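A single protein chain has been omitted; all remaining protein chains appear in their positions.
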Amino acid sequence: MTKRDFLAVEDWSYEEVEALLALATRVKRGEVVGGLERKVLAMVFLDPSLRTRTSFEAGMFLHGGHAVVLEPGKGSWALETEDGVVMDRDTVEHVTEAARVLGRYADALAVRAFPRGGDWPTAREDAVLRQFARHCEKPVINLESSRRHPCQELADAFTLREKLGETRGRKFVLTWAWHPKALPTAVPVSAALAAARMGMDITIAAPEGCDLDPEDVARIQSLAREAGGGRVSVVHDQADAIASADAVYAKSWGPVSLYGQPEAQRAWFDRSRGWRLTAEHMRTTRGGKGIAMHCLPVRRNVEIDDAVLDGPQSVVVDEAENRLHVQRALLLSMIGSVR
Amino acid sequence: MTKRDFLAVEDWSYEEVEALLALATRVKRGEVVGGLERKVLAMVFLDPSLRTRTSFEAGMFLHGGHAVVLEPGKGSWALETEDGVVMDRDTVEHVTEAARVLGRYADALAVRAFPRGGDWPTAREDAVLRQFARHCEKPVINLESSRRHPCQELADAFTLREKLGETRGRKFVLTWAWHPKALPTAVPVSAALAAARMGMDITIAAPEGCDLDPEDVARIQSLAREAGGGRVSVVHDQADAIASADAVYAKSWGPVSLYGQPEAQRAWFDRSRGWRLTAEHMRTTRGGKGIAMHCLPVRRNVEIDDAVLDGPQSVVVDEAENRLHVQRALLLSMIGSVR
Partner (left out) sequence: MTKRDFLAVEDWSYEEVEALLALATRVKRGEVVGGLERKVLAMVFLDPSLRTRTSFEAGMFLHGGHAVVLEPGKGSWALETEDGVVMDRDTVEHVTEAARVLGRYADALAVRAFPRGGDWPTAREDAVLRQFARHCEKPVINLESSRRHPCQELADAFTLREKLGETRGRKFVLTWAWHPKALPTAVPVSAALAAARMGMDITIAAPEGCDLDPEDVARIQSLAREAGGGRVSVVHDQADAIASADAVYAKSWGPVSLYGQPEAQRAWFDRSRGWRLTAEHMRTTRGGKGIAMHCLPVRRNVEIDDAVLDGPQSVVVDEAENRLHVQRALLLSMIGSVR
């Protein structure tokens, strides 16, 4: 028997994901009690977290289980992630042993490992996450890697369906936003994949040169086709893109072609300082009622204006709440039972 | 329906607080089982904690619930607390989103936010705590702010009654002590409020110039009157004040009039280095049997001598234990049920 990881949503079949989302609906309605008794989830955070940590910890508890939260380099040992290395420097424990041992203490492992610099061809391999998955005998859940944030993707898909009802053919806009740092592309790609899965028409609006990984864009297109839905277009005019949108997802990311070159990214960024989701934009959405989405944490008045976040079109808090429900469904499916 | 926060004890009516203390007595006797099943408390620590964290975490567990412990800026995102700010600097998440989202994952939120410098007129507003309370749709518990430490206040009131029996008219002395740092006034004010609620005669002994916030002193006086009890006097001779006391509460604080001026506070402090609770003091209490109190952590031989802390008159450990029981009563009252 092979174990089943959850490193990317698209590793699961369309039907399996639909079943997950259906279970999440029942979970949210309070129809599913227990199912994780005596189950332990070990969470390894190589990067900070508020929603992910709290929602998984609460989710395990709500069904009778328990989450252990580990932060290597703080409370636990600094992890080595390179294979074959002679460990005579700062790192104290190899990911191989951490993954193997945690697999003995827990029923599943969940790992957050953001990109660690270097170049994109290397970062896109998600080596740390894949090492955990390779060496741990229990299922591994991706809590955001260089390439994907699949729990966010599930929550986004769930939220789109919850808010829009019929999603097929509706207009989803992923808009770039300025940010003081060059962020990874995991969230924007996962958000677009969520919309693609929902069969929406997808517009990716970003300044020229702000490319995503071409393989990821191709994946968004093929998933959209598979879902019987929409077209995917890439445009460079923010206001124009947002007009008539049913859902606007604001998110910053660094251009993949300049990945790991902060100076070059900085210059590029400063030309596009004006990209920001405003109340004026939101008024131009379909019927002035399009929803505003973001994965959080959001930099107020930098990525999205106060007026949007505090206004009636924002669904960012519901979207964060849905993290809890889809993850409960995920945990019940992976290591629990539904009664 | 409006939610009910617990930001200060005095926001609850006299009768409600009496009911809380009565429930805490039953809890301490082991008469209350369960009542927090499937309940989640999210605790946000912007400052360190031993007692508060452990007692709340244990308290939730003992009744079937679970506490999630978050430390923004360490394991979770650095929080922005200013309203309307353009977040293009170091902070990553606004307290608005943190409060709203945690309110979706948890049944109550508990927040520790010590003063963050600046001037007293600003600090006394307890902006961070109040932002959490304003933006979170679930009840918020104050784990110590600039102005109040209401869980400590409940434990102190409980301890006074437990140790003294009839408290009305008994002598309570709050004595200042030297400390290497200028500490906030939340604890001394809360301790005096606890004694006032118990109807005790209150003497606040501190070097001249070591003022508390006048509004807080007025509050102590009015609560003492409401409780049918005692007078409140402020004196400057430590030994004289302690003589005949039934309870002596030692605590350091920085003078509110010099708040935020470390140089001025230092000069002022160095004139009063001798203020320290000693065994000799304790021998002068009523019948040589007055109790010695402190909120902990205590700096030994700086605030209180070893001989007092390790002697029979010290109740500091019982006082800390009572944090557990009053907080269990508080949680059961706010988000649980008593069977």
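Read from first to last, the chains carry the letters A and B; within each, the first residue is number 1.
The rule we apply is simple: a contact is a pair of C-beta atoms (placed from the backbone, for glycine too) under 8 Å apart; a residue touches a chain by one contact, two chains touch by 3 or more.
None of the values given here were measured: they were computed from a predicted structure.
Screening A:23, A:46 or A:102 for touch with the missing chain picks out A:102.
The residue from B:12, B:45, B:77 or B:176 that touches the chain not shown here is B:45. Residues of chain B that touch the chain left out of view are 45, 48-51, 53-55, 57-58, 61-62, 69, 71, 74, 180, 296-302, 306, 309-310, 316-317, 320-321, 324. Of the residues in chain A, those that touch the hidden partner chain are 38, 40, 42, 66, 68, 70, 72, 74-77, 80, 84-89, 92-94, 96-98, 100-102, 104-106.
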